[in-house]
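Let's look at chain A:
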Amino acid sequence: MSFLAITRATLGKDIRLEWRSKDAINAMLFFALLVVVIFSFAFDPTAEESRRIAGGLIWVAFLFAAVVALNQTWARELRNQVLDAYRVSPAPANPLFLAKAIGNFIFVSVLEGLMTPLFIAFYKLRALGPGWELLPIAGLGTWALVVNGTFFAAISLRTRSREIMLPLLLFPLSIPALLGMVNATTAILTGEESARFWIALLVAYDVVFTTACLLLFDTVLEAE
Partner candidate 1 sequence: MKRGFTILAIVTGLLLAFGFYKALAPLSWPLGTPTEQTMGYVQRIFYYHVSSAWTALVLFAINFVSSIVFLVKRNEKADILALATAELGVVFCAVVLVTGPIWARPVWGIWWDPADIRLNSTLALWLIYVSYLVLRRFSTSSKTPVIAAVWAIFGALDVPFVFFSIWFFRTQHPSPVIAQGGYLDPRMWITVLINWAAFLSLAWLVTWTRYRLEFAQRKVHEAEALESLREGSQ
Partner candidate 2 sequence: MTPDPHHHFLIAAYIATWAIHGTYFFILARKSSRLRREMEKLKK
């Protein structure tokens, strides 16, 4: 089977399985709502200030939601010894990784899609800059978190305190991407600066780290 075919098959299977066990999805959605509500109680600014800090607030909220989603990435594979099978077979594990990453991307995007209107409502947000640019920013930023997060979730499998290991690895490395996401969003919301440089940074970051993840996933897998 070709690379893309395996990826699509694995992704399709994951989506079907997730859709059937709605428990996990519902819990995540409720978690997303909770995060927004907590933030609105913790940070309650006037409309003017809110545009300035909303970028940071939203992406921190997305980051925590992403970590919760990423932590269970490989749970099913672990239970069914799928990773062992890939370790033994000569076939590369890249398609599996890509499918997982895309699956996580879709899932986290759904969470973001839910949290955003809530944020807009709670903080009375309105984009003063070109609002359409927020979509590529969201996409690029989410991919940056998800592609590294999926990879580090695999690394964390053979560590003590697995759940804390993932954010411990993900956060320092994501600092440049986080700066990019937050500043790009703030630039659009306040309309005071151009987000172009940050978008370019995110594109470069995504390209570099997606390549690194794809090239090194097999190495990490065989080292378990």
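Selection rule, in plain terms: all candidates are chains of the complex that A comes from, given by their letters.
The criterion applied here is as follows: a residue touches a chain if its C-beta (ideal position, glycine included) is under 8 Å from a C-beta of that chain, and two chains touch if they have at least 3 such contacts; residues count from 1.
Keep in mind that this is a model prediction, so the values were computed, not measured.
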What candidate from 1 or 2 touches chain A in the complex under consideration? 1
Residues on chain A engaged by candidate 1 in the complex (per definition of touch): 148, 155, 158-161, 165, 168-169, 171-173, 175-177, 179-180, 183, 193, 197-198, 201, 204-205, 208-209, 212, 216, 219-220, 222-224
